[in-house]
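Working notes for the structure below.
Yeah, one chain of the complex is gone here, protein chain that is, but the others are all in their spots.
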Amino acid sequence: MLYFTAMSDDNTLYEDLLRIRRFEEAVLDNFPKGVFFGTTHTYLGQEANAVGVLDDIHSGDIVFSNHRGHGHFLAYGGDIRSLFAELMGKTTGVCGGRGGSQHLQWQNFYSNGVQGGIIPIATGMALAEKRKYSDAIVIAFMGDGTLGEGVVYEALNMASLWQAPILFVLENNRIAQTTPIEMAVAGDISARFKAFNIMVRELDSSDVKEILPVAAELIAEVRSLKSPRTLILNTYRFGPHSKGDDIRDKHEIDQLRVERDPILIHAHRLDSNHKEAIELKVEKYIQEAFNQALADPLPDASKALTGSINHQ
Amino acid sequence: MLYFTAMSDDNTLYEDLLRIRRFEEAVLDNFPKGVFFGTTHTYLGQEANAVGVLDDIHSGDIVFSNHRGHGHFLAYGGDIRSLFAELMGKTTGVCGGRGGSQHLQWQNFYSNGVQGGIIPIATGMALAEKRKYSDAIVIAFMGDGTLGEGVVYEALNMASLWQAPILFVLENNRIAQTTPIEMAVAGDISARFKAFNIMVRELDSSDVKEILPVAAELIAEVRSLKSPRTLILNTYRFGPHSKGDDIRDKHEIDQLRVERDPILIHAHRLDSNHKEAIELKVEKYIQEAFNQALADPLPDASKALTGSINHQ
Amino acid sequence: MPTVLYALNAALQNALASDERVVIMGEDILDPYGGAFKVTRGLSDSFPDRVITTPISEAGIVGIAAGMALRGLLPVVEIMFGDFITLIADQVINHAAKFRWMYNDQVRVPIVIRTPMGGRRGYGPTHSQTMEKFFIGVPGLRVLAPNTFSDPGDLLSKAIFEDNDPVLFIENKLLYLNTIHDSNRLSEFEFFEQTPEPNFYHHSKHNGTIADLSNNYAPTCMLSLRDAPPPVLTIAAYGYISEFAYQAALNLAYEYEVFTELVYPTQLSPCDMGAILSSTKRTGRLLVVEEGTHNLGWGAEVIAQTAENLGSRLLSARRIAALNLPIPASGPLEEAVLPGIEHIIQAAQKMV
Partner (left out) sequence: MPTVLYALNAALQNALASDERVVIMGEDILDPYGGAFKVTRGLSDSFPDRVITTPISEAGIVGIAAGMALRGLLPVVEIMFGDFITLIADQVINHAAKFRWMYNDQVRVPIVIRTPMGGRRGYGPTHSQTMEKFFIGVPGLRVLAPNTFSDPGDLLSKAIFEDNDPVLFIENKLLYLNTIHDSNRLSEFEFFEQTPEPNFYHHSKHNGTIADLSNNYAPTCMLSLRDAPPPVLTIAAYGYISEFAYQAALNLAYEYEVFTELVYPTQLSPCDMGAILSSTKRTGRLLVVEEGTHNLGWGAEVIAQTAENLGSRLLSARRIAALNLPIPASGPLEEAVLPGIEHIIQAAQKMV
């Protein structure tokens, strides 16, 4: 079945990809300067997934993301400055600095840093939207390593039993922190979903233009049939898990950076004028957003805490 | 592949089946008299599973059972009187009355009343035996409803990754308490195991002589190949979930009691003299064991507690 | 007066009837079975679409409910036995209860998780525990426990409709069949009921409470014998065992002339201390009764806060609780592990 999708043009896609790339690079570059709190998990190399999957969503659609969520957030339409600011713990941050890199919430975007735990929650959101007869669906991202968590299977079972309108996007970068997939995931990933009677599409691509139509088709199915689907995206993480903790063969990564870079793959489609203009624009955006965020105020702790009305 | 198994003769099998049947009947019959504490989950109708699976195990083999464990315990070789006594909360009980029906431990037999939680533990036991280069394997029983618990999948993954010598026996009676399988288990059960690269055999039988050789073959494989296997046994629960809580169609159960009774199925193989002799013998055993257990002392609470050396 | 079971069931019926957002989820809750302890009986017959029986997936159900709540529904989850709240710890502590604050107050997670606790049914070590203590002190979570001295149905309704945040609602297997006290039966007692004062949840640095001042709804009852000498001991308890304390108080008064004041909060976390403190200030002595195991239960927080507040004016404090052991199946052992009326009477006599 073919669905019509209002796919973004090549220039827009390039800008979307590049925005994530440059954001993450700025994060890694500036971490040693001590401007950010905590740690970070960058999306370098996986940009085409978020951009491809989220290009075509509706405004009411919900995205539940994980620890490696900057790319998802930016592709969803999140603001660069407020993401920088969140990492910097500023009042202007996505969550006023409370959440930090892994704990974002804005409009219909959510993320949390506990592997797997978000999957039942995302499923519940999808079921709520279905019960409300809304048009909205849920897109939940997870990594290959997260398949280790049992609660994921509890959610898959109920998503299938109750036909939740949710797209599970499994970004399989074949590694979890430092653990290669062979040491953590037995059997076959797609079979794990199919066993719960959830239909699966699998792609081995870093090309946003390959990912986008498949995702769009699945999203349309989820929306129209009110039924769960899974999209497995075989992908590569170019950077370290968080910072400076990459123990993989450097040569292999270098090779991947040549063969499987979503930016390079897509860049060929643009004429060089547009390409350069976009690059300059993104560069400028990122720089400005970073500087703004840097200038933004840190929370006044006493005020920030008393302002809260959490009941405990 | 065909394995030689020292299969019990028909008379012994009949006695084993009948012992469970009569035990469970005695439990249900006597519950209203107030001789037992708590509640019970009887194995009526499923006797051929435990007897068939456990007939051929080695003395060092480990059995991990669940809430519906009386049949497993008796087929393992557990003592009738001490099981009665455990249900009666007597000092002579399997666990001195501390555990009750769902929490048994004797020799290499264990059970616990939390659905699913035993599966990683049983897997760990199997891995320990493998590490010790012992010949022992583990047999872990679970029900269809227990497939709802996430920790089961965590264990399946690790059992497969690390090739634990364990046989998972899934007794699929198509119901969990009052919930029919259609409302609780999406997709395909055997696919759930296969997705983790665990080989599965499935039987739809209440005939101990059909179950026994298949189980024996799987056990031999688990033992020789040091690798996990699953045996799915489609079966029927004749009694209520615990007591008086059966909401199923009575007519349907009656029909099953005719078609799928492990005792009736196997009884045809015995000549009537032997059959009667066994029945008398079992009847007598059960009666004696019950009476003994009834006469056994209740724990003297103060003594029983001070005797303990739990560190808290 | 109705039983607690009736009141809770009626509250759920009314909740479903009055608001389409209410959804009830749990294992084996459909009619005709109606749930392991029958609190949900009749609900699915009346509201088949909004009463959902689930697989055996405690963590998953709570996660799904939290997701529903984030998107505007009002889910009520039943965990069949309270012993299994261990399985929902991560979904409650690291997800549902954390979201509101962590997401900068931009979201609300109005779920209610109901579950029966307690022993004396011979169910043994995995079906008899009193486990709420592991969830007391979780930031962002309210823990409630009804008793027979105030209206359990009203409490449940308010938890569903007047609370924007996650609530753990602790029932008790033996409480279900108790009837709610009527004023006649209590006429020999002075009876006060109060909800936490508006300023009860102060936010003070490192003394630690930050409150939503708008939604304190869980009552605390205070009882003392009418026309009796002033009480010399405060007995604090919650849930089912309040009834034990009540019996003990009558016995202490009539048999031993020891006069006590009973304080029964329905809100365990954040710990509602107002009435306990004001009573203990008068009596100087505090006995806390709970069914959970002794160490680091509700009573620890109650006594700690009282000691912090009263200093040397707290003359004597004591807890009555279960031994720090699993709950055995055998009747005599179970009775020996769990606290009983006798223990309250003995402790009270020693304290005064």
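Every chain is named by a letter (A, B and C) in the order it is written, and numbering of its residues begins at 1.
Note that in this section a contact is a pair of C-beta atoms (placed from the backbone, for glycine too) under 8 Å apart; a residue touches a chain by one contact, two chains touch by 3 or more.
For clarity, every value in this text was computed on a predicted model and none was experimentally measured.
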(request) From the touch rule at the top of the page, work out which displayed chains the omitted chain touches. (result) A, B, C
(request) Decide which residue listed in A:G45, A:G148, A:P165 or A:G239 touches the omitted chain of the complex. (result) A:G148
(request) Using the touch definition up top, pick the residue from C:R50, C:K133 or C:K158 that touches the left-out chain. (result) C:K133
(request) Out of C:G34, C:G60, C:P110 or C:P125, point to the residue that touches the absent chain in the complete complex. (result) C:P125
(message) One chain isn't shown here. Among B:A155, B:I189, B:I265 or B:A289, which residue touches it?
(response) B:A155
(request) Write down which of C:K98, C:R121, C:K158 or C:H181 is the residue touching the left-out chain. (result) C:K98
(message) Counting contacts across the full complex, list the positions on subunit A that touch the omitted chain.
(response) 36-39, 86, 89-90, 93, 96-103, 112-116, 145-150, 176-179, 183-185, 245, 247, 298-302, 304-305, 308, 310, 312
(request) May I ask you to list the residues on subunit C that touch the chain which is not drawn? (result) 83-84, 86-87, 89-90, 92-94, 98, 101-102, 124-126, 131, 133-134, 136-137, 139-140, 205-210, 269-271, 293-304, 306-308, 311-326, 328, 336, 339, 343, 347
(message) By the contact criterion defined above, which parts of subunit B meet the unshown chain? Give residue numbers in ascending order.
(response) 62, 95-96, 98-99, 103, 105-106, 110, 112, 114, 117-129, 131-132, 150-151, 154-155, 157-158, 161-162, 305-306, 308-312
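Following the convention adopted for this analysis, only the chains that are shown with their structure count from here on.
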(request) Could you classify the connectivity of these chains, where an edge means two chains touch, as line, ring, star, complete or other? (result) complete
(request) Report the chain whose mean Cα position is at the greatest distance from that of subunit B. (result) A
(message) If I average the C-alpha coordinates per chain and also across every protein chain shown, which chain's average lies closest to the global one?
(response) C
(message) For subunit A versus subunit C, what separation do you get between their C-alpha means, in angstrom?
(response) 41
(message) Using Cα averages as centroids, what's the distance between subunit B and subunit C in whole Å?
(response) 37
(message) Between subunit A and subunit B, what distance separates the C-alpha centroids? Give it in angstrom.
(response) 46
(message) Two-or-more-chain contact residues of subunit A, please, as numbers and ranges.
(response) 150-151, 154, 157-158, 161
(request) Indicate the residues of subunit C shared as contacts by at least two other chains. (result) 54-55, 57, 59-60
